[in-house]
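Heads up: the structure comes next, in C-alpha cells.
Only one protein chain is missing; all other protein chains are in place.
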Amino acid sequence: MAKVLMKGNEAVAEAAIRSGCRHYFGYPITPQTEIAEYMAKRMPKVGGLCLQAESEISAINMVMGAASAGVRAMTSSSSPGISLKCEGISYIAGCDLPCLILNVQRGGPGLGGIQPAQSDYWQATKAMGHGDLHLIVLAPSSVQEMASLANKAFDLADKYRMPAMLLADGALGQMMEPVDLDGIKAPEAVCKPWATCGHDGKRKKNITNSLYINPDDLEKTVIERFARYETVKANEIMYEEYLTEDADIVVVAYGITARICRSAVAMARAQGVKVGLFRPITLWPYPYEALGRLADTASRFIVSELNMGQMIDDVKIAINCRRPVDFCGRTGGVLLTPEEILNAILGGKK
Amino acid sequence: MSKVVFDRPHALSDVPLHYCPGCTHGIVHRLVAQTIDELGIEDKTIGIAPVGCSVFAYNYFECDMIQAAHGRAPAVATGVKRSLPDKVVFTYQGDGDLAAIGTAESVHIAARVENITIIFINNAIYGMTGGQMAPTSLLGQVTTTSPYGRDPKIQGNPIRVCEMLATLDGTAYAERVAVDTVQHVNATKKAIKKAFQMQLEGKGFSIVEVISSCPVQWGKTPVEALEWIRTDMIPHYPLGVYKDITANS
Partner (left out) sequence: MNRVTFNVDRCKGCGLCVAFCPKKIITLSSDILNAKGYHPAQITEPEKCIACAMCATMCPDTVIKVEKEI
C-alpha cells in the first residue's frame, strides 16, 4: 500500500476519478484551480471529460445535466464561486439528483481574500440554496480525508439522491501530505432508473424537474424528501473524538482548525488540563446527539473556527445551552495558532 | 532649454504596479490615464475594475473606482451611469471577465445602448489564476486547462468579441487594436480617446479590444511575447474598426 505525497486539491481530484467520476465541470478560482488543472491532464487519459465552463453558474448547471444523465459528476470552486452556484444547487436538490460540489473556502465576504477560512459554514449547512433543502456536508481534516471523503460523498449522494458537498479550505487544498489511494474505488455501475438518458422505447419517460405549480404537490414532495433526510441523519453521522472521555473542557472544531486544536489540546494536557477535542466530520447531518452527551461530563465548551462564529450556534443547540460555550476564532484568511487556542483553554476568554 | 515630451499622466496614480515585468496592462493603464487627462474628465470619471490581473486597477487610477464581481463590471457600470448620467463611466476587463462569465453582461450593455466605454484586454489566457485557458485562447494553445493544446472538440473555438458586439444595434464604436509596437500603441491611444469621446457625445456603447501580452503565462520573454502578438494573435484577431456609427459609410 504505497502512499503518494499529494496536494489536497490533487488528492480530491484523483480520488474523484478513482470513484468513477468521468465528468468534471469547473472554473478557475484561487485556491482550488489545481483541481481543474489536474482534471485537465488526467481526465483525457481515463476517457473522461474536464470542461472549463464560462462561469461557475454554467458549471453547476452542466453538473445538473450530467447528473440527470445518470453519471457521477462534480464541480469545485471557492467561496465567491460557490455563492454563484446557489440557484443551481437548489435545482439539483429539488430534482433529487446526486453530485459532488467541493468548496475550498477562502476569506470573505465579497472577493475577500485568497487565504484559508471557514466562513461558508452557514452557507453550506443552512443556506446552500433557496427553499427547504439540505446537502450532505463533509468536512475533511487532512489530505487523506480529502480523498476518502470525496469517495464517501459520491457514494452517499448516489445512495440518497441528493447533492453532497466537501467543505474544505485553502490550507487543505494547498498542503501536501501522504495519501493512500488504494481504498478509493468506483462502485459497480450504479443503475439509475430515474436518469434522463433516453428511454429507447423501453420504458416510460423520465422527467427531471423541480417545478410543482400545485402547492399541495410541492409540499408533498418536500415532505418526502425530508423523510429521506431523516434516514441520512439516522445512518450517516460521522465524528471523531480525541481525549474526551474524561474531559472537563471540550474543544469543538472541524477541518484544518481541528488539526490546530489537536495540538493545543495536547499542549494543555501536558499542563495537566483535562481537555478533549470533538471533531464533526459530517456538518450535515450534524452530530448533535454525540456532542450533546458530552455536556453530561464536561463543564465548558470552546468552539474554534476560522470565521466570526458560525458552528457555535449548532454546538449550543447540541448541548441545549446547558454549559457555557466560548468562541476562539480568526477570520479573513488568518489562521489560528495552537497558542491562541491554548490560551482560550487555559481561561483567557476570546 | 528643454520641454517635457513624456511624463506620467496625472490620472495614473504614482504607485508601483503589481503586474509582471513586460506585461502590457501597464501600457494600456497609461493610455487610459492619458486620455482622461487630455479630455479633462478625471473629476467626473468612475472606473470599474474587474476580477483578474487588473483587479487592483482601483489603486492605479486617480478617479473614483469600483471593484466589481467577476464579469459583472458592465452591470455595475450601468448602475452608476443610470444614476449619474453626466459622469464618464468605463470598465476595464480581461478576457475571462468579459468573454467567459461576463458574456451576457457584455452583450446586454450594448443591446441596452448604455453610454459606457469598455477597455477589453485580450491576452488569450487567465493570468491571475496561473495560466488557464481563456475564451480567446487560440486553437492548439497550451494552457494549464488545455495541457494538450486547445482542441475544438473538447474546449471549443475562440471567441472574437469585437465582431460579435459589432452586430448589436446599440454598439456605437468597436475597434480592435494591439500594443505590440510603438505604432500600434499610438493607434490604441487614439482608439481609447475616440471611445471616451463617443461617450461624452452620448453616442452609445463603445469598446476597444486591446490585443495584449502575458509573458509569464505564455512562457515567453516580454519581447518574445510582443512578437507572438504579431505572429499568432493578430492573424486570428484582425485589427481594425468593426463598427463606427460616426464614420461616413
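All chains are identified by letter, namely A and B, in their written order; residue positions are counted from 1 within each chain.
Going forward, contacts are C-beta pairs under 8 Å (C-beta built on N, C-alpha and C of every residue); 3 or more make two chains touch, one makes a residue touch a chain.
Treat the numbers as computed from the prediction; the structure is a model and nothing was measured.
Within the full complex, the chain left out of the display is in contact with B. When the whole complex is considered, the residue among B:Leu17, B:Leu39 or B:Met164 that touches the unshown chain is B:Leu17. Note on the undisplayed chain: of the listed residues B:Ile116, B:Val185 or B:Ile207, the one touching it is B:Val185. Seen from subunit B, the chain kept out of the figure touches residues 1-8, 12, 16-17, 19-27, 30, 182, 185-186, 215, 221-223, 226.
Note that only the chains that are shown with their structure count from here on.
Once the centre of each chain is set as its mean CA position, subunit A and subunit B turn out to be 38 Å apart. Those residues of subunit A that touch subunit B in the shared complex are 27-30, 33, 36-37, 40-41, 44, 49-52, 54-57, 80, 110-111.
Taken together, the subunit B residues at the contact with subunit A in this complex read 51, 55, 67, 69-71, 96, 100-101, 103, 126, 128-130, 132-133, 135, 144-148, 154-155.
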